[in-house]
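With one protein chain removed, the remaining protein chains of the complex are shown where they sit.
Chain lettering (A and B) follows the sequence in which the chains are written, and residue indices restart at 1 in each chain.
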Amino acid sequence: MEIKEKLGAIEAILFASGEPIEIYRLSEASGVDAGTLPAMIRLLNERYDDYGSGICIKKLDSSYQMCTRDAFAPQIRTALETKRSAPLSNAAMEALTIIAYNQPVSKGFVENVRGIDSSSVINNLVEKGLVEEAGRLDVPGKPIVYRTTAVFLRSFGLTSVADLPPLPDQPSLTEDVAEDDGDISEETDT
Amino acid sequence: MEIKEKLGAIEAILFASGEPIEIYRLSEASGVDAGTLPAMIRLLNERYDDYGSGICIKKLDSSYQMCTRDAFAPQIRTALETKRSAPLSNAAMEALTIIAYNQPVSKGFVENVRGIDSSSVINNLVEKGLVEEAGRLDVPGKPIVYRTTAVFLRSFGLTSVADLPPLPDQPSLTEDVAEDDGDISEETDT
Partner (left out) sequence: METISFKLEVFEGPLDLLLSLISKHKLNICDIEISKLLEQYLLYIDQAHEQNLELAGEFLEMAARLIYIKTASLLPQPEEAEQLKKELEGALIEYSLCKIAAAKLASAFCGGDIFVRKPMKIKADMTYCLVHEPDRLALAYSAISQKTIKNEVSKLRVENKINSVVKRRIVSVMTKVVHILRELYDSGEVYMDKLYEGVTDRSARVATFLAVLELTRHGRITISEDNMMIFFKGRKNGVKKTWRSKKSSEQ
């Protein structure tokens, strides 16, 4: 009972910490003294072996780390890569079009137009290879600007950004919104 | 043998992905068909229970996620040297409740019910990952609508929003049952 709970605590700590964790810290937090710890870890690893578990505990120097077993690397890669084929969310599509039609633009510009924080959305587009960094603006804060990529062109069947479909109403947001100046002309509204 | 390996693959994928992973993706990567997956997850969870393991697999909507058991929270906090996170403010809980029960809803809806500006409260909920954008309403102004996330489900011990506790049907301040007149339903209907 005692041991069962301590094993559970060790597992939970190793799982949550992600990175390698020093033996003394693991011992302190789990209430298992450092001398007994290796035996406990062995118990856990034996259990994982018995079950052919997907995880195991590795010792690195004076630390322990919970990891996946190498044998399952292909399945893990497949799982992560299936994310590729998930369609873009509405939020991602919005951010992407704002970048496409106004590139190069900063995150601030996208957020201005959308009216909402868009950091994670843009990071996601970068991860998917649809947009990329294109230097920094020479204004205070030197914000990074983004532009679309070849992957973007391929995904939307375009040969260049000049082929982007025309927008239903033509006002350029660059003038009216992002710089936040001048009068807003009502005539251009839909 | 077959099953043992598949269980291992499921474990490895859940461990590696960290975030909730959709059933179809897990099924595709592990080679377990989606229909059998729930039974496999049950097997794993039973095994974790038997051993008093520190981890478990939670179902959140149409995804699964591996997480620690709440019983080990104190040990994990000691190991990671983190403090117990502050509970959500009343304002945040109110906004979150309105979104949870009426999703997807716009900020304006939340503000109508609360009678006070709720922009920063909602932004905060988005930052905490408890709610996310869910497109825009097709009404003038095209307001962004919000819905709850898998983090929300996990944080409140739910597997889907269908599991939310039923709404109270009368106010707490009086014995009288709320009259069901037009004005009220005009506001409560979504």
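Criterion: a contact is a pair of C-beta atoms (placed from the backbone, for glycine too) under 8 Å apart; a residue touches a chain by one contact, two chains touch by 3 or more.
As the structure is a computational prediction, the values presented were derived from the model and not from experiment.
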Absent-chain interface as seen on chain B, which is shown: 15-19, 65-70, 73, 76, 84-85, 87-88, 90-91, 93-94, 96-98, 100-101, 106, 108-109, 112-117, 136-137, 139-142, 151, 154-158, 164-165, 167-174, 176, 178-179, 181, 183-184, 186-190
Suppose we count only contacts with the excluded chain; which residues of chain A make the list? 12, 15-16, 18, 68, 73, 76-77, 80-81, 83-85, 87-88, 90, 93-94, 96-98, 100-101, 112-115, 127-130, 151, 154-158, 163-169, 171, 173, 176-177, 180, 184, 189-190
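Following the convention adopted for this analysis, only the chains that are shown with their structure count from here on.
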Residues of chain B touching chain A in the complex: 4-5, 7-17, 21, 25-26, 28-31, 47, 51-55, 66, 68-69, 71-72, 75-76, 78-80, 123, 126-127, 132-136, 144
